[in-house]
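Just dropping this structure here.
A single protein chain has been omitted from the complex, and every remaining protein chain is retained in its original position.
Right after this comes chain A.
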Amino acid sequence: MAAVTGASSISLLRSAPQQFHQNLALSRTNGLKSVSLAGYGRSSLSFGLQQRSLRLRVSCAAKPETVAKVSKIVRKQLALPDDSAVTGESKFSELGADSLDTVEIVMGLEEEFGISVEEDSAQTIATVQDAADLIEKLIEKNKA
């Protein structure tokens, strides 16, 4: 494990001091993550990515950008005006989506983010935040 951390990522070491008491556990999980980061090549990106993976681990919350992107697709799919209030907490059903709309939204998200959502997880998505969280989880998984 230590070998993996040491060899594949320098940027991880840089952020280590910020990790306070969780230091040990996190650096270990990060060691795993770093394998996927290494494939990235662009060092400017890797810092942002790493921040997210840290946050994901702690609170499981998706990035605001993802939420915004999901909201945009949801608006488009439901033909809502651009200025309508769609936030992370918005429930699809409250936005007027029936179950068929929800299937369409999930399909639209799959295409937009280049992921594949399994049927079981697709049916547990109720809010924009749910969708964003799931997307980030799947993107992470794809990179690993």
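In the analysis below, a residue touches a chain if its C-beta (ideal position, glycine included) is under 8 Å from a C-beta of that chain, and two chains touch if they have at least 3 such contacts; residues count from 1.
Going forward, contacts and distances are computed from a predicted model.
Novice: Out of "Succinate dehydrogenase assembly factor 1-like protein", "Nucleolar protein 6", "tRNA (guanine-N(7)-)-methyltransferase non-catalytic subunit" or "Origin of replication complex subunit 4", what name does the UniProt record list for the absent chain?
Specialist: Listed in its UniProt record, the absent chain's protein name reads "Succinate dehydrogenase assembly factor 1-like protein".
Novice: Using the touch definition up top, pick the residue from A:A61, A:A126 or A:I139 that touches the left-out chain.
Specialist: Reading the full complex, the residue touching the unseen chain is A:A126.
Novice: What residue numbers in chain A mark contact with the hidden partner chain?
Specialist: Those residues of chain A that touch the unshown chain are 91, 93-94, 96-100, 103-104, 106-107, 111, 119, 122-123, 126.
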